[in-house]
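With one protein chain held back, the other chains of the complex are shown just where they sit.
Let's look at chain A:
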Amino acid sequence: MEKFVKLTSTAVPLKVENVDTDQIIPARFLKVTNKIGFGENLFRDWRYNPNNEPVASFVLNDDTYSGQILVVGDNFGCGSSREHAAWALTDYGFKVVVSSYFADIFKGNALNNGLLPLQVSPEFLQKLFNAIDENPNTTFTVDLESQTISIDGSGQQSEFDIDPFKKVCMLNGYDDIDFLISKKDAIETFEKQRQTEINF
């Protein structure tokens, strides 16, 4: 997994709430057996019309906005557990998604792919949207070590929470598999105990 330490970038605003993973990557693109190329179909049905022509009003098709940070409305990533949603966002080039709320499974999937799901208060989220509206070239700095996100040049900053274990993983690019394999003895001891206890 790629490390995440600190990032300064402009941001792309998507002012929609309850964005589900079917919108992030529709099911018809899940027929492949690898993780490559999902970015092409990120937000496919909002980004392209049924004739496969770009929808000019959709934010990813608007040259005004760019960057590695996606700022989105409340309850992002609800619905299906498809990790393809996280792969589509990272493949497109996003490294951070900022929202006032994330669905559980999406949040876990993002963290397992080096994509930082950064939760801020609804008020601070509004400040981020306002800053982009006022000047789409505004940059934002996300510092994982200090757990802060700043609106550069404005003096406005917010702290964010992250599970301490996942923070170490993100900072170092570790994933859970290596850690779990290192626990093999404890797992096997647990299995034996459990078999005796309840006859499983």
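Going forward, a contact is a pair of C-beta atoms (placed from the backbone, for glycine too) under 8 Å apart; a residue touches a chain by one contact, two chains touch by 3 or more; residues count from 1.
The rule is short, and it goes like this: contacts and distances are computed from a predicted model.
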If you had to name the missing chain as UniProt does, which of "3-isopropylmalate dehydratase large subunit", "HEAT repeat", "Succinate dehydrogenase/fumarate reductase iron-sulfur subunit" or "Cytochrome d ubiquinol oxidase subunit I" would it be? "3-isopropylmalate dehydratase large subunit"
Name every residue on chain A in touch with the hidden partner chain. 15-18, 20, 22-23, 26-28, 30-35, 45, 50, 73-75, 78-83, 86, 101-105, 108-109, 112-113, 163-165, 175-177, 179-181, 183-184, 186-187, 190-191, 194, 198-200
